[in-house]
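Note that one protein chain of the assembly has been removed; the remaining protein chains are unaltered in position.
Lettered A and B in written order, each chain numbered from 1.
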Amino acid sequence: MTAQRQTLIQKIGFWFTLGLVIFFFMFPLYWIFVSSIKTRAEVISRVPTYIPFVQFQPTLDNYSAILVGGARESETGVRTSADLSEFRNRLVNSVIIAGASTALAVSLGTLTAYAISRFRIPAESDLMFFILSTRMLPPVVVLIPIFLLFSNLQLRDSYFGIVMLYTTVNLPFVVWMMKGFFDEIPVEYEEAAMIDGYSRLEAIWKIVIPEAIPAMAATAVFSAIVAWNEFVFVNLLNRTNANTVPPYLNSIIGVGAVEWGRLAAGSVVFVIPIVIFTFLVRNYLLRGVTFGAVRR
Amino acid sequence: MADSQVAGRSITELKDPLRPRFSWFTDRWIAISFLTPTMALLVFITVFPLVWSLYLSFTDWSVIRDANTAPTWIGTQNYADLLMNRRTWERFVVTGQFVVPSVTIELVLGFGIAMLLNRKFNGRGVIMTMLLIPMMLSPIVVALFWRFMMQGEGVLNYYVVNLFGSDPVLWLTDRWVAPWSLVLVDVWMWTPFMMLISLAGLSAVPKYLYEAAAVDRASGWFRFRHITLPMVAPLLLIAVIFRTMDAYKLFDQALVLTGGGPGRFTQTASLYLYDLAFGQFRTGEASALGYIMLIVIIALANLFIRALNSIKATE
Partner (left out) sequence: MQKSKFLTKVLLVLLIISVLSGALIPAVAQDKPNLSIVWFAWPPCDLLSSIVTEYEAANVSVSCVPIGQWRDQIFADFAAQGGADAPILDSQFMGEAVAGDHLVELTDWMQDNLPYDDYNQVALSYYAEVPQGSGRLYSVPMMTDTRMLVYRADVFEAAGFEPPQSWSELLEQAQFFRDSDLIEYGFATHWLNDGDLVQTAWNHVLWSFGGDLWDADTYTVEGVLNSETGVRAIEFAKELVATAPVGAAGFGFDETVGAMCNGSTAMIEIWYGFGPAFTDPEGCPYEIAFAVVPGEDAHYISLGGMGISVSRYSPNQEAALDLVAWLQSDEVQLEWAARGGFPGRTSILASDSFLNAAPYNPSFNEAFALVRDFWNIPEYAQLLDVQGEYLSLAISGQMDAQEALDEIAAEQQEILDNAYPDGPPQG
């Protein structure tokens, strides 16, 4: 009887603590979502409201403002709130840049990882360490020379430049992840195929790559997230062209009219793909966030 | 399942063996052509810029003043100036005051949550994945969310005033509070990371060790101290290394949340470097600061790796 009561108390304690944890991590996310469906007056109201339809009447204005565009105009014909239609262009840019750099990083990085995993490379561990060390570099340290390099080569404000940069940023990650996966695929598969008359390239294409595709997809998602979220470089290098969402979100505060509702809507649109991706790659998360250093 | 399929495929397709294509493409050439693009990019976009900025760090060059003149070599003057300057040291102190509490709290909290989650219950998978979302978000978005909540009359202060009856907290403009606000946001974002790695460690502890301890009627603390902790420690140390490196680089979050203010009480080394480089355009000096940061991080990494090796050795 006492044992049972104790388990009940334990159970309550467990769920209560868990509830606190979930509340702490989920509250900001819910708050931003609920702010995105509030009117301008409601969003700056000092008494917080949480439940749409019950506490306040939700609106999709913020979403239409950022996705469709248009600004409110006062009687004098002056815009009284920023025209946020630029958000759309930035979203398209983010998709192009994250997509292209990810595709490039994953394809190049996978080949490199295969080579390192399968062939005898002189000073292999030094090579892997070199690749890893580029990840440890504080980005601001290379910001100056990258800025000068891109300025001299006229790569600023271009898709090509920023895609190359993000590809390079993601390459070490892809190489480390994919090498880990290739090490787990038995060499015997390819060897059998090659004994059967395939060339090495055919064996890679027909045997190894199909085996590696799930791992490549997970790696791709992580790379895409890095490129999607990056702020420092793109903010410094790109202005009018090929600029992405994060600098834009940062720039719509401070314009003289509090646009938190719009900002919240922009953030929600920007964050939804990340949330979906997180669910998709949940089984690879451990490897992904530790650079393949920790495997399950 | 996967094995048999691959094996099956290779057998069926090879019933009629073809003459291998691309066989002229020897392993040696494959290795070279697979490695070259990656290495070229890394050298061109990482190593070359590093060498360039090493050179600049020994000059008094400014990118806006001397755009068309060659840099003047001034030896180690920039390094001497920086190391003699009180400001530089203050920036590293600010960085340390951010990194140490953040990583410590994240470690304790993350490990605690992992202990909590390290059991079977309904909805575990969903809850875990939900808790992992914060660390996947853009630091810019996270900082903007929190800045919104931390305003003078924002939602946090509403509860501070109405639940606790205290004065509103100046989260971002009080010199004593603002550094802790940065820590709070970092804890929100990165505790899930510690949790994830701790969970991996916990689930790897063999069950029989606990069973043996139960037979010996060992206390909960004893089990934790002598079974759980030693088994998980190496993984935790890896997690600490990763987090320390990342926290040390803190830039975007601080830029959006406080911009280094009030005064310079939240200006981390990265923010200072950015200001030197692209606010004041003292390019040479900023490059030197970059190298000082780099040396500090390499030293830190070495310390950690030594600790990791000694933990592994004692096992």
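Points worth noting:
Assume contacts are C-beta pairs under 8 Å (C-beta built on N, C-alpha and C of every residue); 3 or more make two chains touch, one makes a residue touch a chain.
What you see is a predicted model; the values in this text were computed from it and never measured.
Touched by the hidden chain within the whole complex are the displayed chains A, B. Note that of A:T7, A:Q57, A:S133 or A:N283, the residue touching the chain absent from this view is A:N283. Of the listed residues B:V63, B:L250 or B:I297, the one in contact with the hidden chain in the full complex is B:V63. In the complete complex, the residue from A:G19, A:P186 or A:P214 that touches the missing chain is A:P214. Panel shows chain B; residues 1-2, 63-65, 67, 151-153, 157, 168, 170, 172-175, 259, 261-264, 275, 278-281 of it touch the chain omitted from the view. Looking at chain A, the residues touching the absent chain are 40, 44, 71-72, 74-83, 92, 95-96, 98-100, 102-103, 106, 147, 150-151, 154, 156-157, 213-214, 216-218, 220-221, 224, 235-236, 239-240, 250-258, 277, 280-281, 283.
Just so we're on the same page, only the chains that are shown with their structure count from here on.
Mean C-alpha positions place chain A and chain B at a centre distance of 15 Å. Residue ranges of chain B in contact with chain A, taken from their complex: 2, 6-7, 9-10, 13-14, 17-23, 25, 27, 30-31, 34-35, 37-39, 41-42, 44-46, 48-50, 52-53, 56, 63, 113, 116-117, 121, 125, 127-142, 144-149, 153, 155, 158, 188, 191-193, 196-197, 200, 235, 238-239, 242, 245, 248-249, 251-252, 256, 270, 273-274, 277-278, 283, 286-287, 290-291, 293-294, 297, 301. For chain A in complex with chain B, the residues that touch the partner chain are 14, 17-18, 21-22, 24-26, 28-29, 31-32, 35, 46-48, 108-109, 111-112, 114-116, 119, 121, 130-131, 134, 136-149, 164-165, 167-168, 171-172, 175, 189, 192-194, 196-202, 206-207, 210-211, 225, 228-229, 231-232, 236, 246-247, 249-250, 253, 260, 263-264, 267, 270-271, 274-275, 277-279, 282, 285-286, 289-291, 293-294, 296.
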